[in-house]
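Of the protein chains in this complex, all but one are displayed in their positions.
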Amino acid sequence: MPDPAILPRIQASFDRQTMMRTFGATMLAAADGRCVIRAPILPTVRQQQGAAHAALAFGLGDSAAGYAALTLLPEEFEVMTVEMKINLLAPAVGEALEATGEVMRSGRRITVVRAEVVALDGEHRRSVALLQGTMIPVEAR
Amino acid sequence: MPDPAILPRIQASFDRQTMMRTFGATMLAAADGRCVIRAPILPTVRQQQGAAHAALAFGLGDSAAGYAALTLLPEEFEVMTVEMKINLLAPAVGEALEATGEVMRSGRRITVVRAEVVALDGEHRRSVALLQGTMIPVEAR
Amino acid sequence: MPDPAILPRIQASFDRQTMMRTFGATMLAAADGRCVIRAPILPTVRQQQGAAHAALAFGLGDSAAGYAALTLLPEEFEVMTVEMKINLLAPAVGEALEATGEVMRSGRRITVVRAEVVALDGEHRRSVALLQGTMIPVEAR
Partner (left out) sequence: MPDPAILPRIQASFDRQTMMRTFGATMLAAADGRCVIRAPILPTVRQQQGAAHAALAFGLGDSAAGYAALTLLPEEFEVMTVEMKINLLAPAVGEALEATGEVMRSGRRITVVRAEVVALDGEHRRSVALLQGTMIPVEAR
């Protein structure tokens, strides 16, 4: 069940991202320049050694950062990723990955964002990736 | 049918990446510090406006860069991504994405890589993303 | 006067960086995975519009991140920058820039670091740049 505090336009945009559905991802929070997205580490998203592929950590972190940016923009906007950098801290193993995106500076022309991705394994939380990037507002069609 | 010039250990490693299977990706070439991977833009890998999600361009570019690095390493190694940066040049629309990874410097401790991702649309090829990052060799188990 | 809590080997390494002297930079702190470096915005370090050149924010942030990493390494090591990414948040104007570097993960083979650079203008502090990168330990000669 989606968090009732998430704006309908943001939830609807997330729901249109079929990549998030493929990843089994859920948006847990999105408000005030912050967004949390979680996805299980499915058998279908692995790299060659059985850990989650870097594209999963990247995809969750990028979407969490983008929706964090969107929470601070007027209704008529969407955001697009201009660039994103990811540093991988540890193998992404466990039951699920949880990405928290955060706006560092929201400007008229660009928004600078960061995200952290943690691997969840039972009670254990381990930071597996850090992202830093740039979003640009675009008029929604 | 896989390219017969691709070393069996590289093809086998690629085949173990279930994320590449989820993306419908194929390795078209991998030799001499260069690797090409292609995937259709499936209905299951979109962002909210219908273009391919940045995670697809990232995942193909990251894997192409990683296998490019692996072609220059001794048999007993795998590679892992230390960090990767992607700049998105244009919306990733069309039939397929093709990523070409290239080794810029192969060292004992780290390998510096670049990748370009192009969108294929009929006869048209359009550059949609540039990646630059670092791979680290790890002993295969 | 250097902070007495800074290890002599770290202060000595910093003092050998003639670039820091050219920038008029001082190391204010270096311990426990954190380092602070400050420099005035001299007339000699400007870009074309009179703000500090991005190379000043980069250089201070990079050195602060590197010495933060060095505080967590055994005595016989130096560090080198593998890669560093900087996002510029606002024009770097004011009297001085202060960079705070921080270790995000210290590993045997690589150390992941972040840094923030703030512009100091009277009582006012404004964040002007965020850095994220990778350091590698090297045996000191």
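Every chain is named by a letter (A, B and C) in the order it is written, and numbering of its residues begins at 1.
By our rule, a residue touches a chain if its C-beta (ideal position, glycine included) is under 8 Å from a C-beta of that chain, and two chains touch if they have at least 3 such contacts.
Being a predicted model, the structure only gives us computed values, none of them experimental.
**Student:** Please pick, from C:45, C:68 or C:118, the residue that touches the omitted chain in the full complex.
**Tutor:** The one listed residue touching the chain not shown is C:45.
**Student:** Tell me which residue among A:89, A:110 or A:131 touches the hidden chain in the full complex.
**Tutor:** Considering the complete complex, A:110 is the one touching the chain left out.
**Student:** Residues of chain C in contact with the chain that isn't shown?
**Tutor:** 13-14, 16-22, 43-49, 53-56, 58-59, 62-63, 78, 80-88, 91, 141
**Student:** What chain A residues would touch the chain not displayed?
**Tutor:** 82-83, 85, 109-110, 133-134, 136
**Student:** What is the set of chain B residues that contact the non-displayed chain in the whole complex?
**Tutor:** Residues touching the hidden chain, for chain B, are 85, 87, 89-90, 104-105, 112, 114, 127, 130, 132-134.
The rule we apply is simple: only the chains that are shown with their structure count from here on.
**Student:** When the CA atoms of chain A are placed over those of chain B, what is the turn angle between 0 and 180 degrees, to the nearest 5?
**Tutor:** Fitting chain A to chain B on C-alpha atoms yields 180 degrees.
**Student:** Report, in whole Å, the distance between the mean C-alpha point of chain A and the mean C-alpha point of chain C.
**Tutor:** 29
**Student:** Nearest whole angstrom, what separates the Cα centre of chain A from the Cα centre of chain B?
**Tutor:** Roughly 21 Å, centre to centre.
**Student:** I'd like the Å distance between the centres of chain B and chain C, where a centre is the mean of that chain's Cα atoms.
**Tutor:** 34
**Student:** Give the residues of chain C that touch two or more other chains, as numbers and ranges in rising order.
**Tutor:** 85, 133-134
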